[in-house]
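Only one protein chain is missing from this complex, and each of the others stays in its spot.
Here is chain A:
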Amino acid sequence: MFEKSLYDLIRGLRNHKGTEKEYIDESIKECRKEIRSTDMDLKSTALMKLTYLEMFGHDMSWASFNVLEVMSSPKWRHKRTGYLAAVQSYRRDTDVLLLAENQLKKDISSPTPPVITLPLVAIPHVINPSMASSVLSDLLPRLTHSHAAIRKKTVVTLYRLALVYPETLRPAWPKIKERLLDDSEDPTVTAAIVNVICELGWRRPQDFLPLAPRLFDLLVEGGNNWMAIKLIKLFATLTPLEPRLIKKLLPPLTKIIRETSAMSLLYECISGIIQGGILEAVEGTTEGEEVARLCVGKLRGMMVIEGDANLKYVALLAFDKIVQSHPYLVSQQQDVILECIDDPDISIRMRALDLVVGMVNSDNLTAIVGRLMRQLRNAPIATSADNPANDRARATGVTPYAESDDSDAEESLRHHEQRSDQPPPLPEDYRVNVIRRILDMCSRDTYSNITDFEWYIDVLVQLVRVSPATSSSAVEEQSDFDQADDIGRGIGCELQNVAIRVKSVRPEAVDAAQSLIFVDLRDQMFPSSGNGGQGVLEYASWLVGEFASYLTKPEPVLSSLLHPTSLQLPSKTLAVYLQAFPKVFASLASNEQISWTPERKTLMSLLMARIIHFLEPLSIHPNLEVQERAVEYLELMRLASEAASGTDTGVEHGEFTEPPLLLTQAIPALFSGAELNPVAPGAQRQVPIPDDLDLDTPINPNLQYLLSQAELEGFEADEDDVYAAYTEPPESYTEAQAPVAISASERLDAPHKEPTSYQNATEDEYLDPDIIARRKAERKERYKDDPFYIDPEGDRGSGAATPLGRIVRENNTELDIDSIPIMDLELEKRGPSPGGEDIARARSPRRAPRQVEIMGDETLGSNDAPSDPSREDAISPRFATAQARGKKSLLEVDSSGLGSLSLDDDDNSGRKLTRFELERKEQEEAEMKRALAEVERLRLEMQRASERLEVKGETVVKKKKRKVRKAEVEGALPQEPAGDAEGATGDGEGEVALVKKKKKKKVKPEGGDAAEEGKEAEGVVKKKKKKRRVISMDEGAPVDAEE
């Protein structure tokens, strides 16, 4: 048989275009066979191939024991393959780790440096707490190895030990420190130590203060940029603890900033100065001003420099870190930062977005939001193909495809970096992110940054239109959490909030809600793609209901609410709809001043009939909330309808007839009451409990009896239409029409664009034409008596727009003085501007920034001292801890264990351990002891087994023979899972054991003693699978096992 090498495998892959999958499966099958061979070369090659395929997602965890076998080979080549396979394939739950520990310890103590390197590099990938303390004793001597390469890797490996088992750092730290302080140490080792200290440093900066002088020297000496960067980062965490460092650091840092040619070092210097609080410390001095100017100037330079997007990115990163502490420094750079919001690069945009949220204030809010809105409106909506979630093989693995041999894989990597040239469309999550940030910025500190709430309402409406479609799966009946996440609901919530808090714009807010509700505007108000932003309907419908008296067109609103398409809304929205139309209806019907004329009666009956028609199918809606509300209002409407038809109308014209009281009094009374005000989250809990409140006595002692009575009486009214409502099959719910579609050509008709002017140029870019048209009409109305207002609709051309200019232009030959209008300042005449029905409400005449009253949260007692803390805790902690504990990030290496470990060796003994620490320590130690005992036991068993094999050469031979037999048995059982080392359990093992027994009988007459031994050895073998493997490992490496 001819085995494939790794080279053959790769070549083969490249030659099997289209059938890679089969080829790989075939190859893995071969590997399974080869890896069990006794020939170490073959084994190692098979492992190599598996490691290669693992890269493409083909699991090789079944081979973990074979990995260990190859690792233990005495040959460097095999060892290297084995160690690489271990690093790539061992996971936390790999059980042979326990056995690998022995091998690791042995190789660390090897005399040949390349062999030492292997475990040093591998340990960080496979380490666990029990292993850490056992390996530690072997690692420590390596800190003084003659090769610098070994020393530096040991330092890092020790750091990784400390991450899983912090106590190991205690003995290791003094030795590491010794290396660091040694001037004659190899610079590369020093650099590695600095790297490690930097990682440790941000956890426990106080422990590293004593090292500051040495670190400072290293920084001044310079030489290695990477190390210098790490040092600066480290110092930035030390300076807050030791202010005297600042004076010392400043000169070398400014020197580096001025002199270095490495941009990375320059950048880290600046960000170190800013983050380390050095700027505040030297504030006020001329030196400090100079430093500040230098830093910010350089950062600004990074932003404006042409052609290097990376610098832009990192400058934004630096600004982001200081925006909270030094807002003034950042806002100085507002112009360049705002430019970045529109950068074609999504990474830069995201950074800029983060930053901008931090630097927003009432002056720049409009400009910033304007920019973001323009972006949302103009960028193409990403298609689903661009969505990373839908892309490529999301599932388990990639098949290495067959490239033809002339592929560009030979292209030299020296080739200058290159990238594709297409601008990316706005991804969905970015859109959502932007909208959320806009809402955040605007609503911050109870809208303290907003001066013009009408503008904000327009922005909200526009946001609904640009919001991305919610992912198709997330439509209905989802968990509350996901629904709350919907961006449409976020916008709706804002609209609601503004309407309640800012009374002066309530009419406008209700107006906006009304326009969102209108069914015939739906195509215009919501994005054509998907159901994006529909979550806003829930809040809009609440607004039109609650503030029905503000509605300008209540009847169309009611018909929109009752539109058949409403039935298809998510049940949560539908429930709010159900609540809304009785309110609207009540406001329509409640006027008791108007006579109950036949027209009014007809109108009311018609409305009620429509409501009843709408509600009927909903009374059996699957959602209980919807069902309940529908049934309640259905009954109410039926009552009202009866009352209306039963009240006679006034026959004669002019005769006042009282409308039915149920319509004018009873129904409206259901919905009018106390004014709604925002309430602080903690206010409810501050309401004192009344002294005489007795929650223990039952309200009605006869409850049981009443309930049983109620059950008996339940089904008396059989004939009644209530019963019918429950039993009749729903017709209209199921046959609800689909939304009326507009023909494609109509869709293509681009909305007519209003001519632009300088007046509204910016709004034009982010608000839709119809919103702008409305704003413009309002503005025109407001300014129509203002002689200085330049009407954009008027004649074009400079200077021609004012009435004065028109005259000049019309008669440019000779000036007619008389035609120049003289304005009469008739102050009393300038009352409320007469307008059409639509703009009947008088708007504030001037839009100039005005003081708007924004309602804060209502609460009891003082605002800032939220009741007694214990009650506060009762609510929050679950949430808080859940957040703090949170899910660990995917790739995260947790270093929190180091936080509690003090490296201060002086007062180490004197340090009092808290009870918790003591308990933990005891627990850890007990665990460690158990683990060590287990390891020791296994090791002894292994040793005993191998000794038996080694001492009796005969036995080894026999065992080898048996191995062959074993292979035969496996060959004869094709249905056995091919070559699974661990899979050789159950029947397979039984078979093997059987064969062994037969064989043993044969052996017996030859040599009683040896057979006796063999029997014993086999006893061990049968007892535990693991041990059997250990033996075969030793067989594979008999020379090794002698040690």
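In this section, a contact is a pair of C-beta atoms (placed from the backbone, for glycine too) under 8 Å apart; a residue touches a chain by one contact, two chains touch by 3 or more; residues count from 1.
By definition in this document, contacts and distances are computed from a predicted model.
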Protein name as given in UniProt for the chain not displayed, "GPI ethanolamine phosphate transferase 3, catalytic subunit", "Coatomer subunit zeta", "Large ribosomal subunit protein mL49" or "AP complex subunit sigma": "AP complex subunit sigma"
Where the complex has a chain not shown, which of A:Val893, A:Ala926 or A:Leu940 is the residue touching it? A:Val893
Which candidate, A:Ser37, A:Ser134, A:Gln206 or A:Ser264, sits in contact with the chain we can't see? A:Ser264
From A:Ile24, A:Leu68, A:Leu104 or A:Val156, residue that would touch the chain that is not displayed: A:Val156
Touch assignment to the omitted chain, from A:Asp354, A:Glu592 or A:Glu924, lands on A:Asp354
Touch residues of chain A, complete complex, unshown partner: 6-7, 10, 48, 52, 54-59, 61, 76-77, 80-81, 84, 87-88, 90-92, 113-114, 117, 120-121, 123-126, 149, 152-153, 156-157, 159-160, 188, 191-192, 195-196, 198-199, 202, 222-226, 228-229, 233, 260-265, 267-268, 307, 309-310, 312-314, 317, 320, 324, 344-348, 350, 354, 358, 386, 388-389, 391-398, 400-401, 405, 408-424, 429, 883, 886-896
